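Removed from the display is one protein chain of the complex; every other protein chain stays in position.
Now for chain A:
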Amino acid sequence: MANLSKLAVNDGHGENSPYFDGWKAYDANPYHPINNPNGVIQMGLAENQLSYDLIEEWILKNPKASICTNEGISSFKDIAIFQDYHGLPEFRHAIAKFMGQVRGNRVTFDPNRIVMGGGATGASEMLMFCLADPGDAFLVPSPCYPAFDRDLRWRTRMQLIPVPCSSSNNFQLEKEALEEAYEKAQQANIKVKGLILANPSNPLGTLMDKDTLTTLVNFINEKNIHLVCDEIYSATVFRSPKFVSIAEVINDPNVVCNKDLIHILYSLSKDMGLPGFRVGILYSYNDLVVACARKMSSFGLVSSQTQHLLALMLSDEKFVARFLEENAKRLAKRHKLFTEGLEEVGISCLRSNAGLFVWMDLRGLLREPTLEGEMKIWRIIIHDVKLNVSPGSSFHCSEPGWFRVCFANMDDHTMEVALQRIRSLVDQKKESSVKSEIPVVKDNKKSQKSLHLSFTARRFNENVIMSPRVMSPHSPLPHSPTVGAST
């Protein structure tokens, strides 16, 4: 039978990594408060499910934004036909405005520099096609988003060189580490074309301050390489310090920068919780890149139906202001609830003020400070504690024992159940002897009773968000990519 390409048969799709074990466990046994209360709770998915009610409310109030309603149908034909890769002008304007609002209007964005991509996934790949030849490399601070491996490298055939960060300084990126990685690449005859980073960081949930960003700008200018800032979590900042965008840094008259080297990646998947809508954005200060990427965006345009809806929604300044404020409040609350719950049992997380997750420190629970040690405890967490969390190694973290745990993709009740399970894990670990394995958390009557009590207590104590996530195993919600759809 006719062969397939090298791309088709290699592992570039990334799905053969052990990382997917957690997904498989979840898919095979997904948590459901009523139908499957002992199932695996999904904490490996960085989704923002806290603020849909605000969006739903807006949609109900603005039927014109849909081209199917009576109020909106007069736009149907023009929108359905519109496939211009420039994108609907009103969509570009709305995105530019939204991005400005997210940054407190400290900086403005030019709608003509906005290029669409098939989600951030498509946009980031598209940018790499513009900047790197096969074999070229980009530096990326680690720990970093696992899918960069696939998104940036698979079809582009470029390389990623991790710049390891360590807990000794809270995983901040150090200039020395950058220089070292760059030098090493030079010596190995690898052409470094740029540096890519996520700010706010995934998985850390931390921000880069202005000084650090300026240092990076100086670094890339000195080496004449590109700087790509993935600001996909920019509106998930829920506490001070404020987010500083690379756009603000290069806008500073005191900062010397060749703007042709600066590119921003964005999306609505995290800030607004709309991953299904596939809204990826490339914002480049380089005219040639904008021109080239725009042509390339033909491979991943945003549905005009979706552009139309978002153009109206995001240009509603009042709605956006309210959404950003409320969303941040809810994230702050959820973050506090979770981190305090962890603190109570002696688990600390990296101090963070953004993102949809925490970077949890379980080094103390490892039997050995190695990858194997991390994998061992991870399997226990998945199979016995029944939480799908993401091990630090999948983020290329050089230090074993760290885990990314998502907290914004569930309702309050599920959060409480998760915390309870973690409490049980730690309590039982304390109770058992130092040398023995961490025992299985049994779902016995005792823990269920305390589960029930906890929940009841919460209900009267707090303003729970009344949007229970009732997830049926047959719902079309995202499943692991390794498993076929169940309906």
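Here, contacts are C-beta pairs under 8 Å (C-beta built on N, C-alpha and C of every residue); 3 or more make two chains touch, one makes a residue touch a chain; residues count from 1.
The criterion applied here is as follows: contacts and distances are computed from a predicted model.
Chemist: For the chain that's not shown, choose its UniProt protein name out of "Aminotransferase, class I/classII", "U6 snRNA-associated Sm-like protein LSm5", "Elongator complex protein 5" or "Protein TIFY".
Modeler: The chain we cannot see is recorded in UniProt as "Aminotransferase, class I/classII".
Chemist: If the hidden chain were put back, which of A:Thr206, A:Ser234 or A:Ser304 would touch it?
Modeler: A:Ser304
Chemist: Where the complex has a chain not shown, which of A:Phe277, A:Trp359 or A:Phe395 is the residue touching it?
Modeler: A:Phe277
Chemist: Which of these, A:Cys68, A:Val256 or A:Ala321, touches the one chain of the complex that we don't see?
Modeler: The one listed residue touching the chain not shown is A:Cys68.
Chemist: Which of these touches the unseen chain: A:Lys61, A:Lys175, A:Arg239 or A:Lys295?
Modeler: A:Lys295
Chemist: Just the residue numbers, please: which parts of chain A touch the chain that's not shown?
Modeler: Within chain A, the residues touching the omitted chain are 1-9, 13, 15, 47, 49, 52, 55-56, 59, 66-70, 73, 76-77, 79-83, 118-119, 121-122, 125, 129-134, 136, 150-151, 154-155, 193-194, 224-226, 258, 260-261, 269, 273-278, 286, 288-289, 292, 295-296, 298-306, 309, 467, 475-479, 481, 484-485, 487.
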